[in-house]
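Pasting in a structure now, in structure tokens, and then I'll have a few things to ask.
The complex appears here without one of its protein chains, the remainder shown in place.
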Amino acid sequence: MLVEVENLRIAFPTPTGLSEAVCGISLALGQEKLGIVGESGSGKSLTARALLRLLPRSAQVTAERLSFDGIDLLRADERTMRRIRGRRAGLILQDPKFSLNPVMAVGEQIAEAWRLHKQGGRRAAREAALALLDQVRIRDPARVAGLYPHELSGGMGQRVMIAMMLAPDPELLIADEPTSALDATVQAEILRLMEDLVARRGMALILISHDLPLVSHFCDRVIVMYAGRVMEALAARDLAQARHPYTRGLLACLPSLVHPRAPLPVLARDPAWSP
Amino acid sequence: MRAWLLTDAPNSRRQAAWGRRYRSWLLFRANHLAFAGLVVVLVLILVSLAAPVLATHNPYAQDLADRLAAPSPRHWLGTDELGRDLYSRLLYGGRITLGMVVAIVLMVAPVGLIIGCVAGYLGGLADRVLMRVTDIFLAFPRLILALAFVAALRPGISSAVFAIALTSWPPYARLARADTLTVRNADFIAAVRLTGARAGRVILRHVMPLAVSSVIVRVTLDMAGIILTAAGLGFLGMGAQPPTPEWGTMIAATRGYILQQWWVPTIPGLAIFVAALAFNLLGDGLRDVLDPKQR
Partner (left out) sequence: MSGSVHARLARLAGTAGSVPITLFGLILVTFLIGRVMPIDPVIAIVGDHAPPDVIARVRAELGLDRPLPVQFGIYLDHLLHGDLGRSVMTTHPVTQDIATYFPATFELATTAIILAILVGVPAGVLAAARQGSRLDHLVRVVTLTGQSIPVFVLGLIFLLTFYVKLGIAPGTGQIDVAYDGLVEPVTRMLVVDAALEGQWDVFWDALAHLALPALVLAYFSLAYITRMTRAFMLDALAGEYIVTARAKGASGARIVWRHAFGNIAVPLVTVIALAYAGLLEGAVLTETVFSWPGLGLYLTVSLLNADMNAVLGATLVVGLIYVVLNLLADLAYRVLDPRTR
């Protein structure tokens, strides 16, 4: 098992007391592609960031178990975490306009990711960066490497992000809403690219999204989250036979060209789902 | 009462508005430094207003036999170079300083607000002309332009007030203009105009109230700067003239005594520091509550 999480709780202090954003999540990940689906505020991004201990200092993280390849992440010190981050697990964020350093050329950012974990000088890093840009199917890598993030389109920016996170050859890739900021046409391309690279490198993938059909298409297993809790966990191919009313409600909300439904059903939220 | 203010489901707009104000007040009070600033400012105002009652001596009464005396039960803070009681002069000096600041703010804030709102709302030529004028005044360092003005008029409190006011209004105009530009194209402004309201009414009743809060924050933050500028003018002999007990002027007259009777110039200096510090803390606290984005 690559990742093991048991009863993860993440709380934030607020003026009116402690607010729990994640209330007891458990999951296990092996060499597979796991999708985490939920609406905004369900706690899916927080869970992913907790795996790399990238939450803000004010966050209070507790769990019975939080481990990566057997390493206890709760008790790990900063140096141990730095050896995991990047080298063994990478994180792709949503919007390259904000997640890339605006005043650094993208080639340099990829080279930095390479140099942090691999032995080699500037020239080796630059060559590696160009090779990675080629792997993410960017034409003319040498020209793009000198560009700044604001000069890139959304799709190109995400390719750069992917290249950057794959530079140290990690075992796990966590993608937090990687396509939510992209046009629909570009979304599919980026996801296929990620799928291809993950398969070729033998990596595990955690794909976080609010888009249920997208996740079910690209992942082996799906976890459905709501209000900081896991509502249901099932294999992707069994999604149509989901049993939890929340999942069924999500499925029912999806508009369909083939079976049009006049008026679209609205999800009825049961307060029992978030006590 | 508290429950009525903090309820999650207010029954009227008034209740909601008061609830909001109360919540802002709670937030402000939680900031201990800002609250301390508010307390000190209030104390300063009270003490200045009550100066005639609180003073032990006439601030102009000289006693040349008792010059430069150390603090004693008779003269709580000692005496200055002409034997005048420092404590009483300090109190009356507070009046002058606060009076100058209030006068300046009362001149500067409305003028800046109006110019900024008019420029922002009307746009076009009016906007360009008004902003050029604003830029020209912003291009001068405040103290130096104030000095030049006072030099042309007669040095004194009213010249100083007028000079500082003349150099302080530009930032408010810019702030008000920026706020106006953000709401100028809002739907509710269009709605008011559709009902036939003329530009003046729209600006006065609908645009200006929205620009007021950032102006208030800026005013409080600026007050410290105004106090320092006024004291600076006094120190250079261009503000209040002796024997008026303005803090800056007092320091100028007694700075030669720093070697022996160091408290004589230092105590008014400390007073200026405390006043400016209080306004800075208050301003920071207000900004955190009213406009946290500006932080």
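Lettered A and B in written order, each chain numbered from 1.
Basically, contacts are C-beta pairs under 8 Å (C-beta built on N, C-alpha and C of every residue); 3 or more make two chains touch, one makes a residue touch a chain.
These numbers were taken from a predicted model, which means no experiment stands behind them.
Q: Check each of A:E112, A:D134, A:E195 or A:D220 against the chain that is not shown and name the one that touches it.
A: A:E112
Q: If I consider the whole complex, including the chain that's not displayed, which of A:M104, A:A142 or A:A199 touches that chain?
A: Answer from the full complex: A:M104 touches the omitted chain.
Q: Which is it among B:P59, B:G93, B:G232 or B:G285 that touches the chain not included here?
A: B:G232
Q: I'm checking contacts with the chain that's been left out. Which of B:A51, B:L147 or B:A176 qualifies?
A: Per the contact definition at the top, the residue touching the missing chain is B:L147.
Q: Using the definition of touch stated at the top, determine which of A:L93, A:A129, A:L182 or A:L250 touches the missing chain.
A: A:L93
Q: By the contact criterion defined above, which parts of subunit B meet the unshown chain? Give residue numbers in ascending order.
A: The missing chain touches subunit B at positions 131-133, 135-136, 138-145, 147-153, 174, 224, 228, 231-232, 235-238, 248, 251, 255, 258-259, 262, 265-266, 269-270, 272-273, 276-277, 280-281, 293, 295.
Q: Applying the definition given at the start, please give the residues of subunit A touching the unseen chain.
A: 49, 52, 54, 78, 82-87, 90-91, 93, 95, 98-104, 112-113, 116-117, 148, 150, 161, 164-165, 168
We adopt the following convention: only the chains that are shown with their structure count from here on.
Q: Measuring centre to centre with CA averages, how many angstrom lie between subunit A and subunit B?
A: Chain centres of subunit A and subunit B, defined by C-alpha means, are spaced 51 Å apart.
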